[in-house]
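A quick write-up on the structure given underneath.
Excluded from the complex is one protein chain; the other protein chains are retained at their positions.
Right after this comes chain A.
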Amino acid sequence: MIGILEERKLQVFENGKDSYGIECGKSSAAGSVSQRACVFCGSRVVLYPIADALHLIHGPIGCAAYTWDIRGSMSSGPELHRMSFSTDLQEREVVYGGEKKLYAALTELIAEYRPKAAFVYSTCIVGLIGDDVESVCRRVERETGIRVLPVHSEGFKGTKKDGYKAACDAVFKLMGTDDETPVSPFSINILGEFNLAGETWIIKDYYRRMGIEVVSCITGDGRVDEIARAHRAKLNVVQCSGSMTSLAKTMKDEYGIPFIRVSYFGIEDMTKALYDVAARFDDELITRNTIDLVSDEVGRLLPRLEKYRANLIGKKAAIYVGGSFKSFSLVKALRHLGMETVVVGSQTGSAEDYEYLKEITKEGTIICDDTNPLELSSFILNKGADLLIGGVKERPIAYKMGIAFCDHNHERKEALAGYEGMINFAREVHDSVTSPVWKFSPARIRARISPDQGGAI
């Protein structure tokens, strides 16, 4: 094994061998090739899909350039969210403050687009030069009559998780303003679903078939007006990761809306999600609809999975994703495909999350928090993984090593949620693992020549 930084030792754990609790939630050690992003990134990804809102990034140009339409959250209507607006701070403003420029930018934009609401993201430098973003927003709100919400997302003030929190705070401020539009007694909000590759549409369709009204989806294919009446839904269904739990908690405290955590990924978790929601309403028709839906979908799904499974049995997978909740579902889903997880890690997992991962993985599995490419590639090699599931920065690492890859981050091109998503996932994993390109991989060729080296590179 390669060296692991001393201060990272407790962030890496081998199941069945080590016995400490995994450390997490630390900022990355200075000098590591961290895969992690910043507070701003967290806020931006959560709020980005609100399609009829204006998203203005207050800061130098880069922060805006890198988040311009890279997330693939689809909208069924307006697409204002896909534009990249920036105050493009220059030296002058860094010295004298950027409030004037922010004010001018906001008013110009609102005049042009008349958005339903505006979010103003503060980046690192704004925190540093001390612009009073709050008061500029209030003033523009007063003058234009449009909600203008500051998002406190200065990058250095924590981790991506803190960005989620800042985004939730901003979204919460939009709620409670629409008490007119009728809302069904069987109604929910979906929290933490971002409509990557159209996944929200799949999930919404399930609820429709169950007889449940989705008041708002926060934030996939999001609309300001829907969020404005979200406080009247009867249940909050929180999908995945830490991103939305804080909002669900606030809504519970303020509006008494209970919440449950679900995952829409993989057969068990998807099914459990729907049954859990149905159970909350305890209504005969909804229960029957749900049973019908599940048996229908699973009945169609299982035979279709078989042909993929046949080729994948016994293969090994490594997982490195953003949210740890996602990794639970992945471990289970891979099992359906006959695959075993040998490495699993996340960028933002909590202590309980890692405890749970210990439970659901086998002895010898490496569990890690906030890893770096050198570690990751050595784990992969060590455990002989055939597949890596990760995000944009992991893809070329897997390919250079000559192993298969599946994107489970925001660059995915196919919907992976729901039953339909499970088929897509199976196909993607299958096609990558069994691709003919690997026969050109020198590592595998060498492994074939001298099997005792066990695929050593």
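The definition used in the following text is that a contact is a pair of C-beta atoms (placed from the backbone, for glycine too) under 8 Å apart; a residue touches a chain by one contact, two chains touch by 3 or more; residues count from 1.
Everything that follows uses one rule, which is that contacts and distances are computed from a predicted model.
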> Which listed name, "Cbb3-type cytochrome c oxidase subunit", "Acetyl-/propionyl-coenzyme A carboxylase alpha chain", "PTS sugar transporter subunit IIC" or "Nitrogenase molybdenum-iron protein subunit beta", is the one UniProt assigns to the chain that has been left out?
Replying inline: "Nitrogenase molybdenum-iron protein subunit beta"
> Thinking of the whole complex, not just what is shown, which of A:Gly59, A:Gly192, A:Gly220 or A:Gly323 touches the missing chain?
Replying inline: A:Gly59
>> Touch as defined at the start, partner being the missing chain; which of A:Cys24, A:Ala105 or A:Ile319 qualifies?
In response: A:Ala105
> Which parts of chain A are in contact with the chain that was left out?
Replying inline: 3, 5, 27-41, 59-70, 79-80, 82-91, 93-94, 100-105, 108-109, 112-113, 124-125, 127-129, 155-158, 373-374, 377, 392-393, 395-397, 399-402, 440-444, 446, 457
